[in-house]
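Working notes, structure below.
What you see is the complex with one protein chain gone and the rest in place.
A, B and C are the chain letters, set down in written order, and residue numbers restart from 1 in every chain.
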């Protein structure tokens, strides 16, 4: 028979049933390469639940993190701001306590945390031992408490409600050594004013969602804002060490901001040339350099340096995608075999204000005549 | 400022423009692991153009193959059936000639080929030197010509219009050694009757689209029917050697049919355990074994063997997806560390009629008390 | 210039920005036609929040309903089952109170409701005046309280944990007139055993999600389980009247169950013939009857009655889709113009156990000779 067999019918059916029943087990693997001997962990250190002004139960944040491919999260409900308090009496140790069993079962790392604030100036403290100790404290005292608990402290959304600037009150906290990092990205907002501070003030880059509602449907396929953490070990201690050592990058909407060596590590681990040798001929002056991106990152490439007798087109390497770079020779191309290196700007990988990552693709060019 | 910066705006714009201009350069990488020292090539050896009863120009087949992640194709227009002949005078060397420059530019391997037929009995001959020599020959003579040209010969859609059977006319051709393989899959039709013949008659498995119209939109994301070829070298000679050596598998709609050792090779190369050690506790009797599928294949797993004190759920590993297998211990689980091997049936990987691939996942189980 | 103009660039950009900022304003219109002078309202009368065993804040249910095209919902947290009570002290009037302002702003009708239960036997009561009055009551007393509050009472998931049957304890409640309807569908589970009861016992059909977690991403595009209510007026009083008058249908996964006249009304309002006249000729014996489905419903059609000289293919009318039905004449087709009526079975519209809706398409057949 040519019609689809009964066994196929059964398969189709099984696939349908599995698709329904198994949805909860599915996880976007969100591949990002390890670099320089470190594990690359995908993290979100800013989110809310019904225990302050969020809309979901703490376990929901763990399930979202699992599905969306994260390795670690922190629930950062507000100490001292709780519009739900009439219905949910404030006890800020509860979000972490309620989420930890599910996190253990799913292997999601859960850093105990809290958000403290004064007006529009908000900070998160990670790795705290008692969130309730922050209640009722004004901002400087809350950060001093954070230090006392050996927490990692960062400034949230530095340009919320007004353009980001090195405000005097923040500067005072920084000068008192109460600030280890800053959110370069919060949600879908990037704060360009904050990028220079990373080097000038020796701060750690953070990039978090600050999600209050249930995670939107669009995050299921890799568009969630993420802090990349390059950790010695894939556990909370490893994250803590990496945060204090400033080994992180921001990843939002296809763009990445971070240290040059670390971003180059991401490129090296993510991209493979599938056609390392191109054989041109007298009538074959244009060939396709095939490249594969094994990661969930995106790379937008524009040629910046090549031999004078060779041109190559711009290309975008989509997440887990393949692409072809059109390589053309002009009439000056020398006969024989040349090992060349094409240099590209990765326009969406930012290593410093106004400076993008420069990357290289090796290529053997064979010209027959 | 918190609003998206100008640089982001520019990026968004560039992404849009690239998305339009660069569409032609994008390729679905369609990852399938190499096995046993062989390169795994993704091939389609049956398709048509306007030079017989197809609807597209030969170059279109090369572009489709590029976008959809194939490594090799064969254009197999009919010798002796050409409803377009009033407008396209028959010269069966032309499809290959017209497509070869683009194929060279894109790095798509193009096997010269032809389809020959008598009534509903159709055969393809690959690696021919002159397609026009097949015109006007009846089927046995056409296949003898195929042998003379050192072609690889296979029977197409053995169950087209009537249930597949070892028909006497086909048997005669086979007995004359004019048949090297058979299409186990043609388009979306699988022929279960033909599966036993692979071993009984020492045939090579083929699995092709037989596409006549432009490739449908649905094929762009990995749903195209494919012949997997395990080749020594990624070139036409490598494909030819592998076809005669019967190193192929059929891949259609999530299912794979092939040799047990080769399919196990696909599993081994595709699937990685991300949590090789699970640490259970007195109140933590259920944990999630995290598994990643790095390939475009699909694996539907059902536990078939495990220690008596452990159960594990069924799971589907989607293409390039991650999943969690729920592992539960019962009260008899021994304290301490055990190295166990979980055995699963991969219900969609078929190694023989009514026999599916059995696969294993190693796991270290730590039970604290 | 041929390159995209600056104004287009601006548009593309504006579209991007709107896409982000405006997401919350978007609503799936989920079109289903009004019938027989009634407004067709899309409702879900069974869902949970953190106030019993759900995972979301009450306002989240309103936002989900808005985005997914619903007209009315009921939050039915459990009276007497609250695993969250250590953190959310039980006050069952709160979910409705907390959600009502947002519901008013968005125009979502919100019926005050409660779920009561004994073991696996659960009932919902809609249009209650005081949810807290149900706390601590055993099931019969709870339903008597529901009657006292003039509520509409229905049996939830009649086949949960064991096959659905007319259990003695339920029969007793029914005999005491404490039951107005039954969930024919709960989530993605349809209970075929319950379908005969609708007529036998004069019950109202309900079809609800019983959602506990945040609404899954897949519901955003029309796949949510819905109770269709055919109401005199699009307000709570209209819904109440329609529920007691048994003017409802169940809609889940492309299938609809309901009263024959009402389902025919849905068909009549949803489907339009775009080519009411087909002109055949001596060499034109096959033409395409073009049909459009203006609703979010689905119709799977199979020809059941037509003139002997005409055949027509099966077709599926997808939500808001168009389709062509292939109409062929055989040689006995009379010359001239014939008004015919094609009769189809709508295989996914169920009007009684084992009986599907029969629908008609009028067609003028012109045969030239």
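The rule is short, and it goes like this: a residue touches a chain if its C-beta (ideal position, glycine included) is under 8 Å from a C-beta of that chain, and two chains touch if they have at least 3 such contacts.
Here the structure is a predicted model, which means the values were calculated and not measured.
The chain not shown here is touched by just one of B:57, B:167 or B:309, and that residue is B:57.
The omitted chain makes contact with just one of the residues C:236, C:323 or C:366: C:323. Checked against the full complex, the candidates C:104, C:245, C:335 or C:368 give a single residue touching the omitted chain, namely C:104.
Check B:136, B:163 or B:216 against the missing chain and you find that the one touching it is B:216. Chain C residues in contact with the hidden partner, per the touch definition given at the top, are 1-5, 7-8, 11-12, 14-15, 18-19, 22, 25-29, 66, 69, 101, 104-107, 157, 159-164, 186, 188-193, 253-255, 275, 284, 286-288, 290, 292, 300, 313-316, 318, 320-326, 347-348.
Residues 20, 23, 50-51, 54-57, 59-60, 63, 84, 87-89, 91, 94, 98, 188, 213-217, 220 are the ones on chain B that touch the missing chain.
Everything below uses one rule, namely that only the chains that are shown with their structure count from here on.
Chains joined by the most contact pairs: A-B. Our note on geometry: chain A versus chain B, Cα centroid distance of 34 Å, whole angstroms. The geometric centre of chain B is 41 Å away from that of chain C, both derived from CA atoms. Multi-chain contact residues, meaning those touching two or more other chains, occur in chain A at positions 188.
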